[in-house]
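Removed from the display is one protein chain of the complex; every other protein chain stays in position.
Right after this comes chain A.
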């Protein structure tokens, strides 16, 4: 059969092909939904010492932060990968996480660590998100209305900006007082234990406000994933839709980064797994599956860290480690294109 089909390229070869992978996305949705819910409940109630009235609101706050970050990172990564037609790039390549570090560094450098901390986290948050949105808006405006208009140029500029921001941050960190640097380091690493309730509420509103248009775009995103030419032929207003998607992405990344620091590799992990689980590519399935995977990974990971390892290490380190391994495995399997 094999040899015959190679001499007749158009010959039907379905008999030697395996059928479509059997588990439909809806089953995964249910499984992951139940798992996410169970983990959230477990996180809330397992190992409570002392007064529940004191512990529960604090834990609720942390679970809320994790769920928000899971949504923001999963949705932004998938939208970004659909628009760029690439499954290895993430929004971090646009230099957003590097910008976050630069903003933090510059604020500590200019105002001093103590002054920055006394600024209060909501105000700091608003400043950071505004600066990051401003940056991405400038980048897209310039690239889409300028002469280039190509996503590849956008990505290249993103990489160059990232290197530039990192370089400036390193310079500022060298010049800085060592005790200030310690404060700075504390701000960088993702932590779900320091999130301010007001910040959380603000971010929740922003994330919800962005997920509604993202969900409404889901059918158009499916078409966009076919590539520019097919999308235009099928009547998509390509430039407008892509700009809208990239703005949604950058705000989501900005919110999640400002909330808990850079956890961008997490997006890669979640999206790669979500594509594997969906036997057919539809954003209506991929988006919720990626979000649920994100919640399971974050809440489950934090639960294990706290209850098993008793807080010895930061969750972001574990996630970057596991994500790196999973991603390498996927790469070596040759599935990621």
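The rule is simple: a contact is a pair of C-beta atoms (placed from the backbone, for glycine too) under 8 Å apart; a residue touches a chain by one contact, two chains touch by 3 or more; residues count from 1.
Rule of thumb we're sticking to: contacts and distances are computed from a predicted model.
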Answering from "ATP-binding cassette domain-containing protein", "ABC transmembrane type-1 domain-containing protein", "Iron dicitrate transport regulator FecR" or "Nucleoside ABC transporter membrane protein": the UniProt protein name of the missing subunit is "ATP-binding cassette domain-containing protein"
Contacting the left-out chain: of A:223, A:258, A:289 or A:319, that is A:223
Which of A:61, A:86 or A:173 touches the missing chain? It is A:86
Listed in rising order, the chain A residues that touch the chain left out are 9-10, 12, 14, 17, 19-20, 85-87, 218-220, 222-223, 225-230, 232-237, 275, 279-281, 337
